[in-house]
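In this view, the complex is presented without one of its protein chains, the others remaining in place.
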């Protein structure tokens, strides 16, 4: 009963033409770009990969087999569980978490420094320097790290020159390049939300606390960090989701075998042409990352509205 | 006093490390663009050369990639800016109880992994195409199967959330009375939108458009699934990087970095100039002597750096026309030949010794032990490739369903020592 009234008020406020244009654009986005594609993917993940002729036929029924595959592997495999894929999955989630935590610790001091020393030319220069890598292509940034971490890359050359190692270290196979690359790829998405929040913190609060004899550590623990919490959680959410969903960095910096769950999804789609299986893996990735993020947001009492600030 | 100094030193060291981590790789990559060596490296340095820029400019894949990236970027800007603007306006009017649900829905695409967005777009529109009975050769077929349309949709899904955030920030400062005043004075809703709200939103639309274009231009995760027939710049680059790298990519990166620095400096200089004008208008600005420098440059370091940088680029392009590294390259090649011969001999020697030793204990060795195995990346950097005529190797992508251990290879002891 109330809904039509809302709509009529909406059209009264915006007029028929503008009202329809607004509703139309938003509806297109929400329905055709967000909701239906996700539902469609969900639906796909419960179907068999059938030749086109059999689609819609008697064999086209719903199944859990695509999800079972992730857990138990294919029938022909000799192992009870699909240890390879499960390992990749666990590694992706854990490594994304580690990358996130690493980024928090690396960015917090800089965010605090930039946020609290306002206006000076040096700080402005630093911000400009930060923006530059922000707009360099993800692929190119990963490529840059490969140049450094390669067998005869700069790092190995330097280590050998300094006689810290006799033979080149294979950073790529050791996954060091991958983790450095993931930490590198989204670090600014951690920094900027933190910086924005800390910038709005009234300096007087810190000075008042210092005046009352609070230690440096205490000031951060009781004043700055609680204040910056929405920024930290917002940044952490972005970094975690993007790291877990990263594709370019693992493809470029990962070793020859698949290390990252997105690579498995990619292979199901582009190499094995099994969209149904790929959709199931994508759903698993989406659901598990969202559950983790929502749990963290619940634990730290942060709202959805704080994300993206 | 000493503890304050300690903090200062620690801060300096920390800043140095942070910015080295952030910018170091970009600097190194830029330098490799000028090294004539056939794989990107700064050390050993062969010859200073512009040849990789030439390779880059002659690369048809990259040129096409840029073209399609721009086409898709423009499409994405139009779609995501209109959707983001509409969504932000609706957000200011939506029923309060629905507000947080609505906000969660339109912000969610930022948090959905790009891979998932790409897949869902592909899956859904493939079905729509099938439902519409799109057949080969029809107009719609191109729309659904060349990937440009799908990529625009896929990218706009999340880029619209970014633009929405830009618009929401601006709209918070909009006085809705202005729209009502326009209506009251006889304007239609469309006129009120066009003459009052749109001019107010213009700066936000400009920055959202830039943001959307850049986000679209550099997107990989979503695009790699939705781009079907053609390739964008990022997918071309990803393919190149995965299949084997050469410094022409560095030269592309260098160009992009220089352009970015230009844009960042221009933005900063414009900001400074505006601040300064504002200060001057409020009578706080010191009256400046009109010296040799135009007023735009005085007291505006960003502008000065910008001009210097422009000058450097001009000089560089100028020298590139004449400079020829041929003599240097010949010398390097000869030196290298000798070096390689030495290394090959040494390698043969060690291998012979190793094989003798192994043969004694373990007569038959597993396949992965051969040095020419799946380690595509390792080999790219192997010294043998220096000569530049090694066959291009495909990236080895193990079938995920083969449970027999993609990792097995990595951890096989021989792989680690194979080089």
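Remarks
Going in written order, the chains are labelled A and B, and every chain counts its residues from 1.
Quick note on the criterion: a contact is a pair of C-beta atoms (placed from the backbone, for glycine too) under 8 Å apart; a residue touches a chain by one contact, two chains touch by 3 or more.
By our rule, contacts and distances are computed from a predicted model.
Of the candidates "Imidazole glycerol phosphate synthase subunit HisH", "Amino acid ABC transporter membrane protein 1 (PAAT family)", "Spermidine/putrescine transport system ATP-binding protein" or "Pyruvate dehydrogenase E1 component subunit alpha", the chain left out of this view carries the UniProt protein name "Spermidine/putrescine transport system ATP-binding protein". For the options B:90, B:196 or B:227, the residue in contact with the chain missing from this view is B:196. Only one of B:15, B:178, B:328 or B:347 touches the absent chain when the whole complex is considered: B:178. Residues of chain B in touch with the missing chain: 175, 177-178, 180-189, 191, 195-196, 199-200.
Rule of thumb we're sticking to: only the chains that are shown with their structure count from here on.
One inter-chain figure worth recording: chain A and chain B are separated by 16 Å, centre to centre, where each centre is the mean of the chain's CA atoms.
Chain A makes touch with chain B in their complex at residues 6, 10, 13-19, 21-26, 28-30, 32-34, 36-38, 40-41, 44, 69, 73-74, 77-79, 82-85, 87, 106, 109-110, 113, 121, 124, 126, 128-133, 135-148, 150-154, 157, 168, 170, 172-173, 184, 187, 237-238, 241-242, 244-248, 251-252, 255-258, 262, 264-272, 275, 278-279, 282, 285-286, 289-290, 293, 304-305, 307-308.
On the side of chain B, the complex with chain A involves touching residues 11, 14-15, 18-19, 21-26, 28-29, 32, 40-44, 82-83, 86-87, 89-90, 93, 95, 100, 103-117, 119-125, 127, 153, 156-157, 160-161, 165, 188-190, 193, 214, 217-218, 220-221, 224-225, 233-234, 237-238, 241-242, 245, 249-250, 252-253, 256-257, 260-261, 263-265, 268, 301-302, 374-378, 380-383, 395-401, 403, 405-407, 409-410, 415-416, 419.
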